[in-house]
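Here the complex is missing one protein chain, while the rest keep their positions.
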Amino acid sequence: MSTTAPVQFTPKDYKSDLAPIWCPGCGDFGVLSALFKALSACGVDPTKMVIVSGIGCSSRLPGFVATYGFHSVHGRVLPIATGLKAARPDLTVIGVGGDGDGYSIGGGHLPHAARRNPDITYLVMNNNTYGLTKGQVSPTSILPLVSSGQKMDPKRWKTTPYGTTEDSIDPIAQAIAWDISFVARGFSYKPNQLADIFAQAIRHKGFSLVDTFSPCPTFNQEQTEDFYKSRTFDVPETHDPTDRSAAFALSINRDSYPLGVIYKHDDKPNIIDEQAHLRARFDDQGSLKELLARFAAK
Amino acid sequence: MSTTAPVQFTPKDYKSDLAPIWCPGCGDFGVLSALFKALSACGVDPTKMVIVSGIGCSSRLPGFVATYGFHSVHGRVLPIATGLKAARPDLTVIGVGGDGDGYSIGGGHLPHAARRNPDITYLVMNNNTYGLTKGQVSPTSILPLVSSGQKMDPKRWKTTPYGTTEDSIDPIAQAIAWDISFVARGFSYKPNQLADIFAQAIRHKGFSLVDTFSPCPTFNQEQTEDFYKSRTFDVPETHDPTDRSAAFALSINRDSYPLGVIYKHDDKPNIIDEQAHLRARFDDQGSLKELLARFAAK
Amino acid sequence: MPQKKPTARPTDVVLRIVGESGEGTVTLGDVLVELFTGLGLDIYTFQTFPAEIKGGTVMYQLRTKSGVTLSPGDVSDVLVALNNQGFGLFGDNLRSGGILLYNSDAFSPPVDSTRTDYALPITTLARAEKDKVRHEVSGEQLKRLPAPVNTVGLGALLRLVNAPLEPAEEYLGRVFARKGEAIVRMNISALHTGATCVAEQIGDRETPHVGARPDHRDRIMVTGNQMLCMGAIAAGLKFFGGYPITPASEIMEFLAKELPAFGGNVIQAEDEIAALGMCLGASFGGVPSMTATSGPGLSLMVEQINLAGQAEIPVVIVDVQRGGASTGLPTKTSQGDLNLAVYGVHNESPRIVLAASSVGDVFWTAVEAVNLAEAYQCPVILLSEQALATRRSTVPPPAIERVTVTERLKPAEADLGPDFKRYLDTPSGVSPMAVPGIPGGMYTTTGIEHNEFGDPTYTPDTATKARNKRFRKMDTLLAERGHEFVRTWGDAGRVELGVIAFGATEGVVREATERLRYAGHLVAHLHLRLIRPLPVAPINEFAVRCKRLLVVELNYSGQLAGWLRVNTDMTFEAFHRDDGRPFSSHDIEDEMLRILSD
Partner (left out) sequence: MPQKKPTARPTDVVLRIVGESGEGTVTLGDVLVELFTGLGLDIYTFQTFPAEIKGGTVMYQLRTKSGVTLSPGDVSDVLVALNNQGFGLFGDNLRSGGILLYNSDAFSPPVDSTRTDYALPITTLARAEKDKVRHEVSGEQLKRLPAPVNTVGLGALLRLVNAPLEPAEEYLGRVFARKGEAIVRMNISALHTGATCVAEQIGDRETPHVGARPDHRDRIMVTGNQMLCMGAIAAGLKFFGGYPITPASEIMEFLAKELPAFGGNVIQAEDEIAALGMCLGASFGGVPSMTATSGPGLSLMVEQINLAGQAEIPVVIVDVQRGGASTGLPTKTSQGDLNLAVYGVHNESPRIVLAASSVGDVFWTAVEAVNLAEAYQCPVILLSEQALATRRSTVPPPAIERVTVTERLKPAEADLGPDFKRYLDTPSGVSPMAVPGIPGGMYTTTGIEHNEFGDPTYTPDTATKARNKRFRKMDTLLAERGHEFVRTWGDAGRVELGVIAFGATEGVVREATERLRYAGHLVAHLHLRLIRPLPVAPINEFAVRCKRLLVVELNYSGQLAGWLRVNTDMTFEAFHRDDGRPFSSHDIEDEMLRILSD
């Protein structure tokens, strides 16, 4: 299913032979082509890269890219990507998946990726629902719960037939609380901005999270392209993305959501580098014989 | 092991026959007695209450209280407490456990408790290490990583013999990002303040999190009572706990940690109440016969 | 219950529709199910689902029969092929002498004299019908108005199987009412156009008759998942925590809608671990609790199932089995989770494993599951299967007046007090369980080994006594009720061959057994409803009257066969397969014949 890529990488070179199984109009198409563009812009060698995903419509993405891919189980993108990067710091490692995969079943892994800060780019295709299982509520659903101070009629999902009463979590606010070193939001109907954000995220040294609104016209029909357009705004030029409190304040407004790079900084230790230092310190001088000798009965 | 309590509840009435198995000097003793005081202050009937815990030194607490207790498995305090409260809204439900239990293996459940906002009080005994397994690094360890802008020498733990290179998570900042409706921090060597915070948390309608510094003199010997004393300050009188951005800003300073109620508000829907409304709406009128009739072949 | 020898082979009609997903194939099937049910017929359906979210080829098989229907039928009498790809992929099971109705606008099937072909230019006819009402609707409506392709197909098909058109007319009138009179008219006209087109080709050939049973209209049309929910409600379910997963999600969706009216709660959890945790919390609070999942979720629940066994907390875990290991074949059926259900625990704690065998049966299995969990204070795993869970079938409504609800053993007033023993060592192994709120019943439950009070204790003696007490409950269950958990069919005395099976193979094994008896063989069938603890006594009683034994199951290595080897001394042959397809009754019949004739 994969193709060998030439030395110059155009966006097309990243396209695999497998046709996406997504529904017509699915936002994930936009994410895929923005990713192609970003990879090309960053000159990532497709033979030296891996895309790791969980389970969901969005998690089928790796198969559509002509590179190495790891389509795993539901919610385990980050541990797998972290182990891979630790073992192979030479590779470009990209994690992808859905909002259910990343913030519900896999949500417990995020703060720890933040702590370790490996050089991994994590792209969440956030359609505010569970697509593959056909339309249940997700932790980011009911967006927005409150509109201009007015409580909106709660949305009904297959598992909340009388209206959802649970609040949604804000992936950006929590990312800032965990001090993830690159935090951005994109929208799959703003392809150029999205490709640019992806490219910045890939270039960022450390863990980066890009939450992308990626509409699901099949199971979340109300939340169309227009719905998201009217509820998002570009991060203002004046915003200083290294100011953590300002980034937090920018993200917690529930009327409208910022698009762009919201928070980032470069001064956080990175577990991959630290481990490399450690190995370098020992300079591969491990000797099993000496190790055993340390246990010699005296 | 349990005793029936008289009608008036003094702190002593909550003490069970089982002697705590904690080491001499363990901070958890302070948490236990503050809890006794708070329960007494709130007049909680021990026969109408349940303490749910995970696994760890701290998670042995339920057995030391003369009430109903559920000492479960590692990390599952919140799902169990949520199901219990949903089934039995009449009970006072308190969750307890350690920092490993609550923020590492169980960390994925916290944002969802925040979303659901059940009327549960969750007390984390944070000793910045894994006590029961004898001193490994925890997600809140290396506190503080940075002191007055200076990077400190990373602390070594059993599993990080060359110094910990992972950042710690801040339980308070993440709680504010998730909009947990009552967020506080206590210290087991400030017993009166702690009992007062616990009492406020128990009285708070909705999900409350109290992270308590509770030193482990056996496996985290550097972080003594004095260590925490010198790195904490009382939340200033001027702080408005309903101001989310201010609460966040207050919490992210890594030189010193605020003690007291940091964030709280009362206007968040509560899944337990919402479900009660739903049941009330149907007024127990469910009829299996009618339900079956809806499927009658036409 | 061995039955009298059948005297005649019952007549029935198997229809199979193949086409593009999302293009009406499934809708057409669903409408037929509704119409046939309205005629008093019994229905048994079987669908395949494409891997794609939208699009892909689907197959909808529908067997209609005047009487109990045990399987979707091995071969079809009528094949409706809406496109060539569907014909290629799923067209292979038409019986010799069967009928092919094909969309002649889409393709021409190769000539084959073993079948009779009917060409239906379905798109052309539908467009013409749309054209007829062109001037009666607004331009905007016209643009969005699909040509009545399905309705043309429906008319043709009904005519082919000699079904009346009136119920269909009524149905179309009802469904299209809110779209306006013109649209209704268009559809009714399309119905007749389809019928006429076929009628012209039939001439005086004989085509199948679906018949009707006006006396037989008390049926319900349900899926296995729906029946399971209703069974659980009947037994008093009050809490459900779940996480979506194919093919179990419908259970949570159904209960989210219905349970509140029965005083219960449903919470969609953040994962399966939280789902089961919520159930344990609710159950500790005193209410019957349940979760439902499929293989990947069951895997994640292993740790807490063990806690429930060790701490003696009643809970029901439904596992709707699907195909394949890991993500595997998520839309296909299998009986591959028996091992995990039976053995999925570190060290050992007691549990009960039940298996449901049909859309009708799963109601009663759910009733048992809730009751057994409450009675024996332990986790109960209910094994369901994709094949019965998502299939719509007509079944007689369950006799809900026969449902009995078992309550947990409560402590007597005298047991309560400072010395209340939550884990009292009783002859049955079942201890009175206090629930929060009862003064004098306070205790702390724990997964650590504990004494009768629940206090952590590590001495060898306590550990042995406590474990024996817990496992004694399983002996009690077998002694009290073991015989109720097997069903037998076929010849009552000594037989040449006995088949042992569990789960959704019940129908095909019964059909195969019946056919072989009809052909003069002495054969019998034992169907297991309880897998763990295994009802060894009735199995042995069955085994002694069988000259040879065959264990049939839909999984790779023969998991039930293995479990029988662990627990009994029987010798038997094992027949198993696991490639996503359910067994046909001929698969079973062939295997039985192979043994009978060797």
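First chain written, first letter: the chains are A, B and C, and each begins at residue 1.
To be clear about the criterion, contacts are C-beta pairs under 8 Å (C-beta built on N, C-alpha and C of every residue); 3 or more make two chains touch, one makes a residue touch a chain.
What you see is a predicted model, and the numbers here were worked out from it, not measured in a lab.
Visitor: Of the residues listed, C:H135, C:R205 or C:H346, which one is in contact with the missing chain?
Guide: C:H346
Visitor: Could you tell me which of A:G63, A:P154 or A:G260 touches the chain that is not displayed?
Guide: Of these options, the touching residue for the absent chain is A:G63.
Visitor: Would you indicate which residue among C:E449, C:D475 or C:E573 is in contact with the undisplayed chain?
Guide: Within the whole complex, the residue contacting the unshown chain is C:E449.
Visitor: Which residue from A:S33, A:S245 or A:Q275 sits in contact with the chain not drawn here?
Guide: A:Q275
Visitor: Since one chain isn't shown, list which residues of chain B touch it in the complete complex.
Guide: 21-24, 26, 55, 57, 73-75, 100, 104-105, 107, 130-134, 136-137, 139, 158-162, 218
Visitor: Pick out the residues on chain A that sit against the missing chain.
Guide: 1-5, 18, 46-52, 62-63, 66-73, 76, 78-88, 90-91, 108-109, 111-112, 116, 271, 275, 278-279, 281-282, 284-286, 288-289, 291-292, 295-298
Visitor: Across the whole complex, list the residues on chain C that are touched by the chain not included here.
Guide: Against the missing chain, chain C presents residues 51, 294-296, 298-300, 302-303, 306-307, 309-311, 321, 323-332, 334, 336-337, 339-340, 342-349, 446-449, 456, 458-461, 463-464, 467, 471, 555-557, 562, 565-566, 578-581.
Here, only the chains that are shown with their structure count from here on.
Visitor: Any idea how many Å lie between the Cα centroids of chain A and chain C?
Guide: Comparing mean C-alpha positions, chain C is 38 Å from chain A.
Visitor: Round to the nearest whole Å and give the separation of the Cα centres of chain B and chain C.
Guide: 42
Visitor: With chain centres defined as C-alpha means, what is the inter-centre distance between chain A and chain B in Å?
Guide: 30
Visitor: Send over the residues of chain A in touch with two or more other chains.
Guide: Chain A, residues with two or more chain partners: 104-105, 107, 139, 162.
Visitor: Please output the residue numbers of chain C that touch at least 2 other chains, ranges allowed.
Guide: 260, 270-271
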